[in-house]
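Right, I'll just put the structure down here and ask away after.
Missing here is one protein chain; the remaining ones are kept as they sit in the complex.
For clarity, chains are labelled A and B in written order, and residue numbers in each chain start from 1.
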Amino acid sequence: MNKIRVGVSVNNDKIEFLCSPEDTVLDVLRDNLRLTGTKEGCGTGDCGACSIILDDKLVCSCLVLAGEVEGSEISTIEGMAIDGKLHPLQQNFLKHAALQCGICTPGILIAAKALLERNPDPTETEVRYWLAGNLCRCTGYDKIIRAVMDAAAEMRS
Amino acid sequence: MCSKKDEMKKKFRVVGTRPIRPDGIEKVTGQALYGADLHAPNMLVGKMLRINEPHAIIKSINISKAQKLPGVKAIITFQDFMEVSTNKTNDILENCLANKKVLYDGHAVAAVAAINSEIAKKALDLIDIELEMLPFVVDVDTAMQKGSPVVQLGRKHENVSDDFSDNVTSFCSFGHGILEDGYKNAAKVIERSFKTPSVHQGYIEPHACLASMTADGRSDLWCCTQGQYNVRAICADIMGIEESKLRVTASEIGGGFGGKTTVFIEPIALALSLKAGHPVKIVMTREEVFKATGPTVSSSIDIKMGMSKLGIITAAHAVIRYEGGAFPNETYELGAQSAFAAYDLKAVKSEGYNVLTNRPAQAAYRAPGAPQAIFAVESAVDELCEQLNLDPLETRLKNAAKKGTKASYGPTFDEIGLIATLESAKKHPHYAAPLAQNQGRGISCGFWFNFGGNTCVSLNINFDGTVGIIEGNPDIGGSRASISQMAAEELGIPLERIRTVIADTNSLGHNDVTDGSRVTFSVGLATIKAAKAAKKEMCKRVAKLWKIHEDAVIWKDGYVLPAGPNAGDQEPLSLKEIAAMSAQTGGPIAGHHEVNAEGAGVSFGVHLVDVEVDPETGQTKILRYTVFQDAGKAVHPSYVEGQMQGGSVQGIGWALNEEYIYDSSGKLQNSGFLDYRIPVASDLPMIEPVILEIPNPGHPYGVRGVGETSIVPPLAAICNAVSRATNIRFTELPLSPPKVLSAILGKE
Partner (left out) sequence: MVKVKIWGSLVEATGFEYVNVEGTNFIELLENLQLKYPGLRPQIQRGVSLAIDGKIYKESWFTPIRKDSEVVLMPFMIGG
C-alpha cells in the first residue's frame, strides 16, 4: 500500500504521520495520533462533532483528506485548555450545564471558539446560526447558547 | 411525630443546588472515553455486510473468496451461533444478523474482522450472497390487512382476531364505563384518524464496542450502552457462557434516549474475537445507525371523543396501531395505557395492536409509545375545544386527573401534579401574551409512568474521610452529579469529598438499564439507604468508644453526638474523625443497598408553544416555548431543566421534520443527518423550563423521574398551534413545509 508521509503541527506540537490516500484528518487524529477528543458522529459533514481548526479555518475533519494537509496547523479540543487552565468557553459550558452526554461538546467548543475569534460580541441569533452545523441531541441548545454568550461577555471584559 | 410530609419539606443543603458536574472537565477537554475511543493492542476492525433489500430469502452465503484475502482474520454468519434460550434473545440475535430471511433494508447477513478497515471493507465485497426477493410491506395499515406480505409467521398471540393478517402479533385493551352513554351526553362527538412517522433517537454517538473473548469463554466487552448488565445477560446467553465470565464495561455514552437499551453489534464483536483470537472493535456508520438500529414505532390511530357544552369529556375511545419493524415488541401496550392518562373519564376505552413490517426492529425512545397516542388524544381535545368555543387550558383543567381519579389504565391515582402544572401554565405570562396574524398557540398535556427497578449501590468511607460511591448505571446526563449530591446531603459532608464511579458488571451486583427515568430516583434511593447504613455503623463505633448504648448516640449534619444530656457530654465526632479510626474500631466502614425499587411515581407535564406559519412556504417557526413539569424534588435543577429542554426539542423535531421515508421499493431514503433533519440551533428559540416540586411520597427526598415526559407534549402542542394559526386541522406528522403549504393552498 502506498502510504503518504505528512508533517503538521497539532496543538503546537510538530508531528509526522503516515496515512493512506483515503484517510481523513479525523481518521488520523483518532486512530494514528490517538487524539480521540475529536468525535465522529456521521463522517459526512453533517453533524459537526469532528470540528477542528485547520490554519485558522473551522472545518469538519471528516471531510478533509489527511494527505492534503502537509505543513498546516491544526487545533483540536485537546489544545483548548492551556497549561491545565480551562478556556472561558469550557468554564461556561460547565457552569451552565451546557452538556448532557458530552459527545457534541468538543466540536461545539471548537466551533464557538472560532466564532468568538471572529466576532467577540455576537447576538443570540448569530450564535445560533454559527452553530447550526453542530448537532446536539441532548440539550435543545438553550444552555449551549447561554454558555457561549456568557463566555463571550467574560472574554470582552 | 415528624410526619413524612414534614421530612419532604425539609431544608436541603446540597440537594437543589447547581454544582459543576464531577465528570465535567474530562468532557470539555476531550479526555472522556466514549464507545469508539478505546484501542487495544493487536486489535482488529470488524465490519458488517448489510443487504439493501427489504425482504428476501437467503439462499446461500459464500465466504470462500473473502476468507482468502490476506489480512482477513474471521468471518461469521448466523450459522456460527448456537441456539439461544428464549424467543426474545433469538429475536435480538436475528436482528443483529439475519438467519433465513433478510427482513428489512439494512439487515446484516455476515461480519468480517480484518487487520484494518480497508481490508475489512474489501472482504465484504467478496462475500457472495444469493437472495430470492419476496414481496414486502412497510406501512402499518397495509401490513394489517389479510393478503399483505407476511414478515414472520407464528408470532400471533392467542387473543388476536383472525380478521387480520399474521403481521398483527398482539392486541390489548383498557378502560372502563360505557362509551355509548357518554357519546349520548355529548354536545359534540368527533372521529378522527392520525398518523405519526417513525423517528430515530438520533444520539450523536454511533454504536461502538471493543470485545475480546478467549477459547475458555473469558471475555471483556467495552461498549456504549444504557445498561452494561443487560448487555452482559444478552451476550452471555447468545455466546453460551456464564454471566460471570463476561465483564462488560460501559464507556461514557454519547446519548441513548432508549436506543442503547439493547444490542446491535456486541455479540457480533465477541463472536469475531473468539474466532480470530484478537480483540475486535466495531463502530457503526451513521447510515448503519439509521438503517439497522431501532427507531421508534410509527402509528396509525383512530380517536372518537365526545364533549359536553361545558367542556367535560363524556366518552373517549382510541384504537392504536403501532408498527415496530420485523420483530414483536410491547410498545403498543404503553401507548394504549398512556393515551388517556391525563384525564378523569367516566367512559374510556383504548385498544392497541402491534404490527410487523419490513422495517428495522424498533427500540425504546423516551417515554416509548406515549407521544404517538397522546398526540392523537390531545389533538382531538383541542379540536373539540375549538368547535365548542372553549378555552383549551380551562377545559383540560376541568377534565384533569387528580388524586382519586381512576386512571384509564386501571389503578387509582395517588398524589399527582397535573392540576398544579396546568394552574402554573395558566398563571404564566406566556398564556396571556398577544398573538399576531399567522400565529397560533398550542397546548398539550403529557404523561409518563416512570420506573424504579433493580439497583445496587456501594458506599465506602475512605480512611481520610472521603467517600467513594460505586453504582451501576451509565451517566447519561449528569447522574454522577445528582447521586453525589444526595450522598453529600445524607452524610453531611462537602460534595467535593465524594467521588461516584460507574462499575463494570463484575464489580457490583445487577443494575437495570438506565431507562424509564429511573436513575436519579432508584440509584438516589439506594445511595441514601447505603449512606444511612454507613452512618449506622459509624454511630455504633462511636457508641462503643464512648462506652454508651448505640441508641444513645445520634447522627447530625456529618457528626455523631450524644443523643441527649443523659448520654454524656462528649465532643461530637465528625465523619472524618471517625473514618480516621476505622482500622482501630473494627476495620473499613462501608454501606451498601440492594433493592428492586418501586414507587417511582407517574409524571405529568404541560407544554405551551407559539408558532408562526409562513403562508407562502408552509414553514413553521417556533416563537416561544414553555415547559411545565413536576420534578418531585429537583436534585440538580440545571440537569432537570436540561431534560425538559432536550426532550421538548426532540418532540419539536418529531412534530416538524423528522421521519423515516421509504421509497416504493421498500428502501430507506434518508439514512443520514442531511436528509433526516434533526433540529439545529437556528431552528429554535430558548426553551423556558418551569419546574414544579410536588414531592414524590415514594422517595426519601421526594424525587421523581424527569427524563422522559418532556418528549410527549410537543407533538400535539405544535400541531394544535399550527392548526390554530392556519385554521386547518392537521392529523399527520411531521408538519413539514410542503405538507402544510399544500393544505393551505387546498383551503384557498
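Assume a residue touches a chain if its C-beta (ideal position, glycine included) is under 8 Å from a C-beta of that chain, and two chains touch if they have at least 3 such contacts.
Please read these numbers as outputs of a predicted model, since none were measured by experiment.
K.L.:
List the displayed chains that the omitted chain touches in the full complex.
P.N.:
Taking every chain of the complex into account, the missing one touches B.
K.L.:
Have a look at B:His200, B:Arg232, B:Arg321 or B:Lys349 and name the one touching the chain we're not showing.
P.N.:
Final answer for the missing-chain contact: B:Lys349.
K.L.:
Pick out which of B:Gly106, B:Pro368 or B:Gly446 touches the chain that's been left out of the picture.
P.N.:
B:Pro368
K.L.:
Of B:Tyr34, B:Phe257, B:Phe290 or B:Tyr676, which residue touches the hidden chain?
P.N.:
Touches the omitted chain: B:Phe257.
K.L.:
Which of these, B:Gly468, B:Gly599, B:Pro685 or B:Pro737, touches the one chain of the complex that we don't see?
P.N.:
B:Gly599
K.L.:
With the full complex in mind, choose from B:Glu158, B:Glu180 or B:Glu242 the residue touching the hidden chain.
P.N.:
The one listed residue touching the chain not shown is B:Glu158.
K.L.:
Just to verify: which one of B:Phe449, B:Tyr559 or B:Tyr701 makes contact with the chain not shown?
P.N.:
B:Phe449
K.L.:
Since one chain has been left out of the picture, which residues of subunit B touch it in the full complex?
P.N.:
Residues of subunit B in touch with the missing chain: 157-159, 171-176, 257-258, 261, 330, 333-334, 337, 349, 351, 364-368, 409-414, 449, 451-453, 515-518, 596, 598-600, 698, 708.
We take it that only the chains that are shown with their structure count from here on.
K.L.:
Report the inter-chain centroid distance for subunit A and subunit B in whole angstrom, where each centroid is the mean of the CA atoms.
P.N.:
Distance between chain centres, rounded to whole Å: 29 Å.
K.L.:
Okay, in this complex, where on subunit B does subunit A touch?
P.N.:
Against subunit A, subunit B makes touches at 18, 20-21, 23-25, 27-34, 36-37, 39, 118, 201-206, 252-257, 283, 285-286, 476-478, 636, 638-639, 641-642, 645-650, 672-674, 678-682, 684, 686-687.
K.L.:
What does subunit A use to touch subunit B in their complex?
P.N.:
1, 20, 22, 30-31, 34-44, 46-47, 49, 76-78, 80-81, 86, 90, 93-97, 99-106, 109, 125, 127-129, 131-146
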